[in-house]
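Okay, handing you the structure first.
For this depiction, one protein chain was excluded, whereas all remaining protein chains were kept in their positions.
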Amino acid sequence: MNELAPTPGTGSASLTEPLWKIRWKLTRRSFAQSWEIFRESRIGMIGIILIIAFGIFGALWPIMINTVWDPMVYDPVVGFDPMSMHPSPPSAAHLLGTDPIGRDILAQLMYSTGREFLLGVLSAVITVVIGTTVGTAAAYYGGLIDTVFMRIADIILLFPFIPLLVVMGSMVKLSFLPFAVIMGVLGGFGGITIILKAQALSVSVRPYIDAARVAGGSDFHIIVSHIIPNVLPLSFLYMMFSVTSAILSEATLSFFGVLNIDMSWGMMIHTADVAGYLFDFARYWWLWAPSGLAITLFCAAFYMVGRGLDEVVNPRLRKR
Amino acid sequence: MKSWKGTLAALIITILVVAIAVPGFAGSSGLYEMSVFENPTTLNIFSATGPQSTVWNDFVASSQYYTSLYGLAQPYMTFVPSVAADMPSELKQEKIGGNTYYTSIVKMRKDIKWSNNTSLTADDVAFSYNAVLDMDPNKLGGNWPSIVDPTVLERVEKVDNYTVKFILKEKPGLAQWQYGVLQTYLLNKAYWEPVFAKAKKASDPVKELLAYEPIGEPAAGPFMFGKWEKGAFFQNVANPAYSMKGQITTFYEDGNVTIVNPKTGFKWQSSKPTGKVLLKVTEGPNVSGTLYRILGNQAAAVMSLIGGQVDFILNSLGLQRGFQEQLSQAQGVSTIENNVNGFRFMMFNLRKYPFNIKEFRQAISILIDREYICESVLQGIAFPQYSVVPPGNAFWYNPDAPQLGKGLTRTQKIEQAVKVLKKAGFSWEVEPEIDLKKDKLIKRGKGLIMPDGKKMPSFDFMVMTAGYDPLRYTFGLNIAQWAKDVGIPMEAAPTDFNVVSDKVFEEQDFDAALMGWSLTAYPDHMRWFFHSDQAGEGGFNPQGYTNPEFDKLADAFMAESDMDTARKQAFKLQEILSDELPYIVLFDTPIIEAYRSDRIEYPYTEILSGLQRYGALTSTVKLLK
Amino acid sequence: MDTLLRLEDLTMHYKTKAGWVQAIDGVSFSLNKGQSLGLVGESGCGKTSIAMSLMRLLPNNAKLVRGRVLFGGQDLYALSDEEIRKLRWKKIAMIFQAAMNSLNPVYSVGNQIIEAILTHEPETSEEEARERVKSLFELVGIPAERMGHYPHEYSGGMKQRAVIAMALACRPSLIIADEPTTALDVIVQDKILREIEDIRCKINMSMIYISHDVSVIAEVSDVVGVMYAGKLLELGPADDVFKKPRNPYTYSLMYAYPSILGEKHDLVTIPGEPPNLLAPPAGCRFHPRCDWATKECAKVEPVWHEIANGHYLACHNPIRTEAVKPCVEQVAATGNAQVAATGTVTEMHQVTAKGGDGNGASGSN
Partner (left out) sequence: MRRYVFGRVGQVILTLLIYITLVYFLLQAMPGDITMMYLSNPKIPQAAREELRSQLGLDQSLFIQYVSYMKNFFRGELGVSFSQYPKPVWDILMEKLPRTFVLFLTANILSFYIGFVLGKVIAWRRGKIIDHAATVVGITFWTAFYPLLALVVIWIFAYNLKWLPLNQFIDPRLWTAAPFTANQVFGNMVCGAAIVAIGIFLIFFYLLRGLKPSRRSRVYAWSATAALIAAVVFVAVRKGMLIYIWDITRHMILPVLTLTLINFAGTMLLMRDSMLETVQEDYVLAARAKGLPDRVVRDRYAARTALLPTVTSLVLSLASSMSGGMVTETMFSWPGLGQTLFTAALANDYPLATGALAFTGIFLLIAHFIADILYAVLDPRITYTGQSGI
């Protein structure tokens, strides 16, 4: 996995094939190899299965609301069922009951799933794109660029994340996208940069980089086609962890009511909490258990995939 | 290595086992125990009334230690003398040193003592006012400028040991006089005079005074300071010298009140009391002290109440609905529900077209089905409201002010709103179609054309975020929905409270917003919220409502010192506001409270804004066990 | 002479995702007290696996399929975990492949040796142990005051010596030296090898050397075993094996190494790659790469048998001394050589023995 870059002489493809095809084949092969290793990790597979399950669950939302469910009743934000007293326990109409203001818990859960994916993946992608770019550039160019970005990372590491976000949130309620972007940017310029830089640094001293440079490859070309492919697996690993931290932060901030988000798992618990239903656990379990469980499982899923990937990326962790 | 671990594990397990085995230090202390959610921050009355005027400071300290010349007798909020012996004398004009002033004489009771057994005299009263005036109430900040109002009060003079004379710059209205100056807390001159003298010498006297820590300050109220473990609890002890202990206040059906103190022989009555006695309250305190536990969240407070660690949850917002059901089933716990004095409302920026068209606002008000949301969506968490004076404030509430759209069905509301809009010259590209019989909207309105012939652009309606206030959020979304039904292009925009505040009050740059107020008993808010002199930046009329007729009436109301006349004026003001709708009042929430009925007993529980309004009645509560 | 160690048909397989790797297959030999045995073969042929199986330090996925390891008459694989633990180092010590890394970086070198002594000889006091380590350090040529230093403060050669001192700490009857000098430069390598030999002779200890470097083995072993793909192909007294290699593999192996200061000859490369031990070739495992291979070789597994006193062989077509032609031809074909095999081996033996005198060397592998 550390040797993802197409090294001369490996691929058996004949030279008549265009370069990109060779690359593609190699990528596919290395992906297949990685997958083989990943499959060995039971934890990672559990994670993948959970993520797929969440994916399906989230994908059900648009289908349900457009076919089976009446938006007036099942809208996760403004829906209301006048038929019963709220919060109502699970019933045929509301499989997971309703919240204190009469909205369907299952619908909220489904609707939120997609949003959590968006939030987690968006912020993780931002984190990783920034971390990879900055880390690679710092490693490749060194000097001032390196110093500046490493200082920035140091300072960001100094920020107590959650309190700072709560402080910001309590002053300006962050809405969904800004929150995802802030999480992503803070993560990207922070610790990940340092880790990815170290990785990029270990790649950029390899002989084939020099070879590429001698062969007249531009900096951009070398970074994009030689260094980044080698940093990417590690980036991808940290992406998984970023998803977990983004979702957990969102939930915590929502719980404190300092986010401007119409619906999320954290908001569901917040709603139950501010209405005073969160304290008798046994009686109003449907108000907190589905969302609480969803947060945990979702985060755990990504975390587990991260752990699985760890074994792919870090050969020393593999079983012998 | 091995033995290390074993020892540590053993130690941890021992601690756990012992901790579980040894019960807590229970044992009730004869104290009345309450929970509060935030730390009080100061014992200094100048800070607590000034920059740190939080409700928590008032609950645990200010309201417990101090008395004033006059007060509002609970629970009917009747204006009665407290340290004063009788009502103040009629204001009269008097020339002093070349200027004309209004003066009034207040006679004081002679039986009031400080906790150090010295008498509370006219010296103390005069000092209380004059010292604050010398410091400049505006600099002291907080509530000082409104209770010792330097624009009204010139000086307070001692006439004899138990008589003071108020010298006023201008003739005050009820708000400034009875509900302001006369209810100011009284200070012990002997204690505070040296403090003031020292502060005056400092480079920043106000800061010096506010930073002062009053240890051993004599109290005249029912309690005095006991112990304060910051972050954990706050304890007061009963004032052994409390002069009003045993004093009986009797409320009659006709609104009259008598006060009798059998111990000292003091007697007072408002006018000839007649009719049935509604309530007889004997002043305590009946407890040796009060204990305030500082708990971080509601769940903890409720669990503590059920567990018997606290007797009452002191919170100006009361308890959330979800706790009510659980608490009412808990043994030995009773819940109380009271109306509150406040409202949530919607307002438009009246500087902008077409929001300045009265009919436009009326149409919106008609379209809003307050009852539907309150009863169906919110299921009684909130109750609908139409007037800027809540019905709970019975003396001042005008039941005859118009309530637009009340009791209409969905389609009737649309029909009427369309009618009102048409009357003002609005038209549609696509007019909404309704089926009155089936109560069904057939076609939504589209493309509202304003009277000036232009198509109405879409505008933002700022509502609180769901996290901050789910009720306002829900209301806001529904309102926007109904507005769109008739083609009014209103977009609900959930916005953070601070941003709304900034946009509305600082920048006055907004289209519409959903906000809330909580009020004091005397409804002078009508003057502050709607008088055109408040329409400037930083004023309380950010919606820019201007109505000379209203201004005139409001001014008269404020200047009036006669209760009955003032009441009539307040009614008229409400009528105007209900028609012109600078605020579209929507709803408010009742306050839910709970207490341990197996341990304590209150003389009454029906009070506007709940028991918390009076710090949960520390001076009249009785311990049963 | 007493037999100290005896391997009987030792067969050990590793379980992997892809299947069973037949790492050691039917290896038998015995070692007398005070004797030194050299095991030589290409990387991955199972030398280290044998070393590990002698200490019962095999990874979890290893499985003893059949065979026995008798140490002083005791079957090591019949012992309990605790018994084998006590036997390790006390009886069988080891000098590891990478001495650099076999010292714990966070403890002082002296303490690591003392720890070994105290573990196996509980009655020894710490002071006595310290004294012993001091003398061991002197023995291997490290100043005693460096006992308290950490491994990172040692040079490579010193670490290697420290490791040797550690191996000697409990006066074991057998030391297994797994590539003891590979990571060192030639001068140091030779010095150390001679030191080990000196010490071994002094204390009459048995030794198993494991190396891929024929010259090393040739220098120090009484008995030489040649391994290929988990199997022992030839074993016998060093002189016999090196002078008259009977197995073609032994023969090729000797020419796969350059001789130091020897006559120039082109290196014989063994064509092809070592077999995949997941599915080793049928018959003789070396046959696909063997120039002497016949049809029989591909079908029938050669039997391990004694061909002379103490000289064992498994081969269908053993080389007779005069039958070296094919190889020489091959050599000639690739270059300009004209070497006689027997002569070279002797030369090599002598020359490497001299190498330590400090005559210039450009470094081997």
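Here are a few things to note about the model shown:
By written order: A, B and C. Residues from 1 in each chain.
Methods note: a residue touches a chain if its C-beta (ideal position, glycine included) is under 8 Å from a C-beta of that chain, and two chains touch if they have at least 3 such contacts.
These numbers were taken from a predicted model, which means no experiment stands behind them.
Here the chain not displayed is in touch, across the complete complex, with A, B, C. Set against the missing chain, the residues C:Lys17, C:His152 or C:Lys295 yield one that touches it, C:His152. Contact with the omitted chain, checked across C:Leu10, C:Ala116 or C:Leu313, is made by C:Ala116. Touch with the chain that is not drawn comes from one residue among C:His13, C:Arg88 or C:Arg246, which is C:Arg88. Although one chain is not displayed, chain A still touches it through residues 42-43, 46, 150-151, 154-155, 157-164, 166-168, 170-172, 244, 248, 251-252, 255-256, 266, 269, 273, 278-279, 281, 288, 292, 295-296, 299-300, 303-304, 307, 310, 314, 316-317, 319-320.
Seen across the whole complex, the unshown chain contacts chain C at 55, 57, 85-90, 93-94, 96-98, 101-107, 111, 114-116, 118-120, 125-126, 150, 152, 166.
Residues of chain B in contact with the chain left out of this view: 1-2, 5, 8, 12, 15-16, 19-20, 22, 24-29, 31, 33, 38-39, 41-42, 47, 51-52, 136-139, 141-146, 151, 175, 206-207, 210-211, 226-227, 229-233, 235, 291, 293-297, 299-300, 303-304, 306-307, 309, 498-499, 501-502, 505, 517, 524-525, 528-529, 534, 538-540.
The working rule: only the chains that are shown with their structure count from here on.
Chain geometry summary: the mean Cα position of chain B and that of chain C are 92 Å apart. Put simply, the C-alpha centre of chain A and that of chain B have 46 angstrom between them. We define each chain's centre as the mean of its Cα atoms; on that basis chain A and chain C are separated by 51 Å.
The part of chain B that touches chain A in the complex is made up of residues 298-299, 302-303, 319-324, 326, 376-379, 381, 465-468, 470, 474, 477-478, 481, 494-499.
Contacts from chain A toward chain B in the complex involve residues 77-78, 80, 82, 85-87, 100-102, 171-173, 175, 254, 256-263, 267, 270-280, 283-284.
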